[in-house]
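Complex shown without one protein chain; remaining protein chains in place.
Labels run A, B and C following the written order; every chain starts at residue 1.
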Amino acid sequence: MRFESPATSKEAVALLASEKGHAYILAGGTDLLVRMKMDLIEPDLIVDIKGIPAMQSINASSTGSRIGAAVSGAELGEHNKLKKLWPGVVEATNLIGSDQIQGRCTMVGNLCNASPAADAVPALIAAGAKAVIVGKNKRRTVAVEKIITGPGQTSLARDEVIEAITLPKRAPRSGDAYLRFIPRTEMDIAVVSAGINLTISRGIVTSARVALGAVAATPLLVPGAARAIIGTKLDDGALDKLAAACSRACKPIDDKRGTIEYRTRVAGVLARRAAKIAYQRAGGA
Amino acid sequence: MAHDYSYTKQKFKVIGTRPERPDGIDKVTGRAKYGADATAPGQLVGLILRSPHAHAIIKKIDTSKAEKLPGVKAVLTCADLPDLTGGNRDLQNILENCMARGRALYDGHAVAAVAAVDAQTAKKALKLIKVQYKALPHVTDVDEAILPGAPIIHDWVFTRGIDPAPTEPSNISQRTQFGHGDVEAGFAKADVIIEKTWKTEQTHQGYIEPHACLASVGPDGSGELWVTTQGHFTFRNVCSSLLGMDVAKLKVTASEIGGGFGGKTHVWMEPVALALSRKANRPVKVVMSREEVFRASGPTSSTSVDVKIGAKKNGVITAASAELRYQGGAFPGIWAMLGAMTSFACYDLKNVKTVGYDILCNRPKVTAYRAPSAPMAAFGVESTMDMLAAEIGMNPLEFRLKNAAKQGTRASYGPVYGPIGIKPTLNAVKNHPHMRARLGKNQGRGMACGFWFNFGGQTCVDLNVGIDGTVSLTVGTIDVGGSRAAISLIAAEELGIPYEQVKTNVADTASLGYNDMTEGSRGTFSTGMATIFAARNAIEVLRERAAKMWDIPVDAVVWENGEARATGKKHGNLPRLTIKQIAAKAGNTGGPIAGHNEVVADNAGVSFASHICDVEVDPETGATRVIRYTVVQDAGKAIHPDYVEGQFQGGAAQGIGWALNEEYIYGDDGRLQNPGFLDYRIPVCSDLPFIDTEILEIPNPNHPYGVRGVGETSIVPPLAAIGNAISNAVGVRMDHVPMSPPRILKALDDATSS
Amino acid sequence: MSAVLVSTTVNGDTVEFACPQDETLLDALRNRVGLTGVKEGCGTGDCGACSITLNGRLVCSCLVLGVEASGNSIETVEGMADGNKLHPLQEKFIEHAALQCGICTPGFLVAAKALLERKPNPTVEEIRYALAGNLCRCTGYDKIVRAVQAAAKEMRKKK
Partner (left out) sequence: MHHVRLSGQLRSAADNLEVIDVTADTIRELLFNIAERYPQLDAHIEAGIAVSIDGEIYRDNWNTKIPPDSEVFLLPRIPGG
């Protein structure tokens, strides 16, 4: 196995493109090294992207934000400006693992690991985040919900690297929130999760995005759930409709972490709770 | 020399204080050496190939490619471990568990092993071993394993304890029965009877340190083993039997142990490491991965238990019975028997009957886990007790007090009790402020009782007085939780010297006589007892030496406060001789000063605990949080109260994990789906509240200081205490452990819809 | 597979070791640098026994490659005491009987130190969540949390 730490995204892409064997990108390593330890993968090449300046910074502004792919969860959590603009996105990423994991893990790594239960992803989808992708010949920008195509699978080509995540312009009176259910208080993978981002005007929800995690093969954007609360003051009736729409959208499986029945039911519970938090953050009563 | 075991009420000077442990600095600086921390010149890395099948015939193992890989020094299969057990079935089972013999019996069963110059090479070699399996039907559920047509695990297992003896092999390895009186007549007299089936899933001890050892065997048949174990003398005896080595030629050194809780009472890969070393003629280190620990060491049983209890309206139990089915993994065990013995031990019952069925499955061989088998039986019994109390309209605490066992009660497992502590723990619970604390919305309180036997066993101790009067104590029981501190305290107390003047060391098997394992809550109890007698032995010598120094008769010398004092009119004015002064002259008064004792420290004194637990349940998600927890337990005498509290708290925390989230999850393919700490969910720091403790000290009449075992009982009550608290919080009775969020939410749904 | 030479700083000392490129920092620290105070409980980031700080950031050394240490600075439990003077956390862990078997202790100490450097006066809840990545199976965490509280108090006094 070869270990390389390129200084630019282009170099990283070139390394990936020229590798004949199995190549993997290392950012925080909190998934990659686990898969190596469990003998699930045998890399021939590991490309460490932490030395690439374009991937190391955070720019946060109400006109748009950019988070480098190698930024750790801990660094994200320490960025007050970003936290203020996108509390749900930051909290979601900070929920991944322990303080130790936060010291290394990245939002983009969480995305590219492509788990249906990835904590950062529903919050990013709800936020309308985009991934900036660098390829051999071109750069492209893609909505986060288009990245994961199935458990462990992404739409990235083998010689493509996500350089950063961008978050859109933040309208005034907006708020986001992310909640997940785990059996313990820490250290678990989400059994089911919900991310919500909304904007209000005079107490009425004017726009919203709702995303769910761990209820299907990929994290889901649920437009029907958003429609259930747009135009409402998030009263109980609207919340009931939100919960019902979320539960309807679920296509979960039974596995060691939860049942179909449980996930379907609790998706609605979490969406309802997350919507209330987002609404409050947007300045709603 | 005969010793007096009996308790004498004495005033202690240092017993009951809380000094710092002697191994503390090593453990906070990273210096302490655990199982994986030793190295030897030229050591190889050993790895084990494990079956991916729950049950399969091993048709062929081709090791030729692995053997040819440069850097590989030995490849091992069962052919390298011939059966030298002389037909001893128990040893044969251990041998077969260490390395499959023609058949893989569970997912993770060892099939082959390699030793190579480094981990990378060893890993590569494992992949070059080709094993041809023929998969067989498997069974992993305790109730399914005894259905007609279930795959038979061993054709040589015929159910024992059935008359007439069966002629067909069975997955029930034995039937055991305990009790007295006439339960049918008793139930006929009951006003109310509750009968219910309870299930618990399989849990693991979950020690943080994986099994690890460093083995070295030379061509002369001599060997050394450095290993993390609860009993290095037992490991020595078992390994030498399996490998055909002389016991005296295998020196086993116990490393510091990173937790055991019963799981390190048994050999797993240690005989394989020794055999690899013998074949390669190099030291071999084998360290299990966490995944291997879960798949291939010994968890505790999953169970299915029917409990029936009947009572009069006035709260007197008229009869109680239980049928207990315990899954023991791929080899026969006695786990249901222990469940059958302990289930009703807390109560004074005229008519009681328990029947245990030990059942084989395609799962790893079950081994002891803290108060083995008692928590599952207590879950069923203590939950049923609460249901029955509710049915007759009695406070569950009063109901338990009314039926609690006392001195003179015939225990459900047979004998008549001496002085015991169940009632005092219940009374302490009754008077505890926790019982009167206010509860909020969706909160509930539960309590439950627990019992464990405790035992002593073979123990020996050397006590040597150094030239400066300090004392070196050599013991043979592994220190799993601070026992060196407790044992140093005992030596200091008996000799009348400060704690700081005693250093307790755990000896290797070549340096001290045989000691049983640290299990059954025996460490401080039995080694403490041997230490008292060894110290008394040394005091005799010290008196003799003082007498020689003074040139007076030994009868005129008494030992007081760590000094020799001459008595009587003739000698009374002599200045006292300190241990230091006597030690300094030892060379001229007869040589080294030492005390020794070997003892069979029977009679560790049975132990009882009562726990109180408050939970809060989220009715929308089924999530349960323990918000307050109190342990009340009889310790006999708490030698070092910090570490007694630590045992209470640790046991309770393990019980809480078991109650709420921990479980082995098997797929339809018979493979373990959660062999890691991510999905085998032991409690994390933020899951738990502070765990309050109340130590009761009801002296054990058969220990000079009144000590009882304390380590195990505290894991027994939590399952039921939490189940009872959940029932009080949200009105559903959970009959399946772990009481995980999906199970609770389903129970809530079922309750609403019915 | 070719090993590479890694030059790094461990507990203030410059350290060099040759390391296969797929070897974890945990294995490199234990087997090549000889710092066996760094423990492996799981190898998958779930137990925290291998906790170290990497450039001041708390991480699991089992989830870092040895080669990644190049040019960086590492602190382990072996570097906590100042000569023969124990760190207040080390003192309080012994004083409060916050360890039984002791295998998780190095990880807890490193994690607790990282917490107290960031947050000198944490609440019980903050301590519990900050230490949630460190598993202890012996103590039920009770005495560990108390020891961290006591050490925090001691350290605040000294400041």
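One rule holds in what follows: a contact is a pair of C-beta atoms (placed from the backbone, for glycine too) under 8 Å apart; a residue touches a chain by one contact, two chains touch by 3 or more.
What you see is a predicted model; the values in this text were computed from it and never measured.
Asker: Of the chains that are displayed, which are in contact with the missing one across the whole complex?
Answerer: B
Asker: Which residue among B:Gln174, B:Ser216, B:Asn403 or B:Asn597 touches the omitted chain?
Answerer: Only one listed residue reaches the unshown chain, and that is B:Gln174.
Asker: Using the touch definition from the top, which of B:Thr121, B:Thr140, B:Gln202 or B:Asn603 touches the missing chain?
Answerer: Residue touching the absent chain, from the options given: B:Asn603.
Asker: Return the single residue from B:Ala100, B:Ala371 or B:Ala635 that touches the missing chain.
Answerer: B:Ala371
Asker: Looking at B:Tyr34, B:Phe379, B:Phe455 or B:Tyr680, which residue reaches the missing chain?
Answerer: B:Phe455
Asker: Give the residue, chosen from B:Gly71, B:Gly161 or B:Gly667, that touches the chain omitted from the document.
Answerer: Reading the full complex, the residue touching the unseen chain is B:Gly161.
Asker: Just checking the interface: what residues of chain B touch the absent partner chain?
Answerer: 160-161, 163, 174-179, 205, 261-262, 265, 334, 337-338, 340-341, 368-372, 411, 413-418, 452-458, 519-522, 600, 602-606, 702, 711-712
Note that in this section only the chains that are shown with their structure count from here on.
Asker: Counting C-beta pairs in contact, which comes out ahead: A-B or A-C?
Answerer: A-C
Asker: Could you please state the distance in Å, as a whole number, between where the Cα atoms of chain A are centred and where those of chain B are centred?
Answerer: 44
Asker: Counting only residues that touch at least two other chains, what does the list for chain C look like?
Answerer: 1, 20, 22, 43-44, 46, 129, 132-134
Asker: Can you list the residues of chain A that touch 2 or more other chains?
Answerer: Residues 37-38, 185-187 of chain A each touch two or more of the other chains.
Asker: In the complex formed with chain C, which residues of chain B make contact?
Answerer: Contacts found on chain B: 18, 20-21, 23-25, 27-34, 36-37, 119-120, 205-210, 256-261, 287, 289-290, 480-482, 642-643, 645-646, 649-650, 652-654, 676-678, 682-686, 688, 690-691.
Asker: Under the touch definition given earlier, write down the residues of chain B that touch chain A in their complex.
Answerer: Result: residues 123, 289, 291, 620-623, 625, 660-661, 665, 673-674, 677-679, 681, 683-684, 686-687, 740-742, 745-746 of chain B touch chain A.
Asker: Show which residues of chain A lie in contact with chain B when the two form their complex.
Answerer: On the chain A side, the touching residues are 37-39, 181, 183-189, 191, 255-259, 261-262, 265-266, 269.
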